[in-house]
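Shown here: the complex without one of its protein chains, the others still in place.
So, chain A:
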Amino acid sequence: MSIQNPLKLRPHTDDRPGQRPGAALPNKMTARGVTVFYGAKQALKGIDLDIRENRVLALIGPSGCGKSTFLRCLNRMNETIEGCRVEGRIALDGEDVYGKAVDAVQLRARVGMVFQKPNPFPKSIYDNVAYGPRIHGLASGRDELDEVVQTSLKRAGLWAEVKDRLREPGTSLSGGQQQRLCIARAIAVSPEVILMDEPCSALDPIATAHIEELIDELRANYTIVIVTHNMQQAARVSQRTAFFHLGEMVECDDTEEIFTNPRDERTQGYITGRYG
């Protein structure tokens, strides 16, 4: 059964003609048989998923389906949760991120994260963005740090709004600005992958539109994985979409395919709004 492009999918102009979007791109991260337990409760059941370089992968599914859990496995943020156990293999550029040789601190610098609720540090706008480069020693000297801050804020589309008030606290910004500040903070350490956990769920439609445009621009330099409850958003920003349901990954395909021609009944039911 096919559904006619109800979500006004945009054609992906930057993809090579005659090819399915993203098909030939290399995998930045791969997950194989990822299983997660919170204590005795199993949250994920053997997830296999490929994350392609310079593409946006959307994770959709009803609440409690494990999409945020999966996202947090990718940069080992799950380790901070008491009683969480991860099995299976997740590789970044072919290297197991749960391997002995990989340090969680370094991994989280390479795989940045933007959270559901904007969470700027209670410091100045400048210090928010400069914090990552400072602790990782990425900028030598004041001038270089200034430049990193400026570049990051520009990339996050926030520079014009805050360039005269860099010393003001980050918490004084509006919700949408705060979230872009968090994105600027994440990209200031030049990560390779950015994970976004429902980055727009606390924002109004205008701020959401801002962030969505931003995600589309960031794709040129970063690999992005975004968890969203908003299917229109998934359709707008992502090239590939994975549908999660009750701890399983039901299907993963090009976004257009998922929304127009889902193979699984559950996917179809979810995207047409019959449940979830």
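Going forward, a residue touches a chain if its C-beta (ideal position, glycine included) is under 8 Å from a C-beta of that chain, and two chains touch if they have at least 3 such contacts; residues count from 1.
Convention: contacts and distances are computed from a predicted model.
Undergrad: What protein name does the UniProt record of the undisplayed chain give, "Phosphate transport system permease protein PstA", "L-ascorbate metabolism protein UlaG, beta-lactamase superfamily", "NADH dehydrogenase subunit M" or "Proteasome subunit alpha"?
TA: "Phosphate transport system permease protein PstA"
Undergrad: Using the document's definition of touch, tell me which of A:Met113, A:Leu173 or A:Val227 contacts the absent chain.
TA: The one listed residue touching the chain not shown is A:Met113.
Undergrad: Spell out the interface residues on chain A facing the chain that's missing from view.
TA: 3-4, 6, 75, 77, 80, 82, 105-109, 112-113, 115, 117, 119-123, 131-132, 135-136, 169, 171, 182, 185-186, 188-189, 272-274
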